[in-house]
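Note that one protein chain of the assembly has been removed; the remaining protein chains are unaltered in position.
This part shows subunit A:
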Amino acid sequence: MTDLTELGVAAIRDGVAKGDFTAVEVADAFNANVAAAQDALNAFIVATPEAAVEAARATDAKRAAGETLGKMAGVPIGMKDLFATKGVQTTAASHILEGFKPEYESTVSQKLWDAGAGMLGKLNLDQFAMGSSNETSYFGNVISPWRRPGSNAPLAPGGSSGGSSAAIAARLCPAATGTDTGGSIRQPAAFTGITGIKPTYGRCSRWGVVAFASSLDQAGAMAHDVTDCSIMLEAMTGFDPKDSTSLDMPVPEWTANLSADLKGKKVGIPREYRVDGMPAEIEAIWQQGIAWLKDAGAEVVDVTLPHTQYALPAYYIIAPAEASSNLARYDGVRYGLRDLPDGANLQDMYAATRAAGFGAEVKRRILIGTYVLSAGFYDAYYTQAQKVRTLISHDFMGAFSEVDVLLTPTAPSAAFALGENADDPLAMYLNDVFTVPASLAGLPAMSVPAGLDAQGLPLGLQLIGKPFDEQGVLNAGLAIEQRAGFAAKPEKWW
């Protein structure tokens, strides 16, 4: 019998529907992989094998009764521990939320359960989704299943959705939720040789997702390939009146309309994404991607996004500003940790609780955010950054008046070793140089695995689309996927 954990979303769902295997068999197989890899990879904060089996039993029972099965029926998935799950600890990988068991279910996770998916567990991440390497979790680093040849040095799975990316690459789950604020789905996908898409801002409800920077946060799908991401995204998206920025639009049939034929489409290559010091291999894979899209029938043209270099500094004002405001809610009163020193008054309790409950990177961003929003500095920093954000958005709209989709590298390098960038916050921030601009403009964007570097580590290509045009992004991604034929996977050492 085939190893069920090698299968993706579509293959599992269709196999269960046809009766080739049962959903419970699938859940059991993935539960075993989750348990076996936990010590080595630390991808999960909490495993929920019973929940996975329970959902699988429900799917098997529905099938036996001849009922209609959902889009994700029989597919067990990993849930990033940023989504509130009723009765199951939800921490955002922080100490301040350790032990927090929500009394409600996030809209996105509920939609996935309603579509027939089951939960294998809550996936590790950078604390409050702040990081690009999964080194800021209170519950320890996630270790990538990938290694450099002849080396045991642990590599970063990317971040912040690093538990998600590591778990999919290591076959601990066929798909997982991610969230993307400045690249947190796309960069980890690129680092681990998987596929990940963030839709247009507003497609996925933010209700029940622990907030980092609300004008940027957007949930998305991570899986082995474009089709699986498309299926999962359809199950996650849709209007939610409980999120004031939710888009009141129907969910398109992305999967049914997938097409790798790009005849008549124009692909833009933004010249500003050719940055100093970028490894030759990244440039080479980018050129390869251009050739693949031409082969698929697309016309490729150069475009300019003149304010690209200002995207990262604008992001590192806007995101911390919003975070400092959002994270004010952690006060030791209503939920989570409380640190009450002897004789402390209310203000002392707030300060002690937050000192004990937040990690170093979270504190750094709260302080930056507090500073840029403080009296006398607000206009110089925050208003200026929001104006630059408008210009970045205008850049994209200008490019999209000529082209349908943009092709860029996803990250400026392959996965780095843990600890390599940990002492220098700025070096770490630069990892997001290619992903942040699309986040600032709220655009749909995805990373697809395109090849390996000389060390045998995965490299990803990024596709950025017009607002609401996830279809254009998925189709171009599919064209690359079919030509790249990426089948590499990490050699099992865990």
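Rule of thumb we're sticking to: a residue touches a chain if its C-beta (ideal position, glycine included) is under 8 Å from a C-beta of that chain, and two chains touch if they have at least 3 such contacts; residues count from 1.
As a working rule, contacts and distances are computed from a predicted model.
The chain absent from the displayed complex carries the UniProt protein name "Aspartyl/glutamyl-tRNA(Asn/Gln) amidotransferase subunit C", chosen from "NADH-quinone oxidoreductase subunit F", "Aspartyl/glutamyl-tRNA(Asn/Gln) amidotransferase subunit C", "PadR family transcriptional regulator" or "Osmoprotectant transport system permease protein". Checked against the full complex, the candidates A:Gln38, A:Gln386, A:Gln455 or A:Gln482 give a single residue touching the omitted chain, namely A:Gln386.
In the complete complex, the residue from A:Ser94, A:Thr200 or A:Asn475 that touches the missing chain is A:Thr200.
In the complete complex, the residue from A:Val88, A:Ile143, A:Ala223 or A:Ala314 that touches the missing chain is A:Ala314.
Summary of contacts with the chain left out: across A:Lys18, A:Lys263 or A:Arg334, the touching residue is A:Arg334. Subunit A meets the missing chain through residues 100-104, 200-202, 215-216, 241-242, 244-245, 247-248, 307, 309-310, 313-314, 316-317, 324, 328, 331-338, 340, 344-352, 354-355, 358, 363-364, 366-368, 370-371, 374, 377, 380-381, 383-391, 393, 425-426, 440-442, 467.
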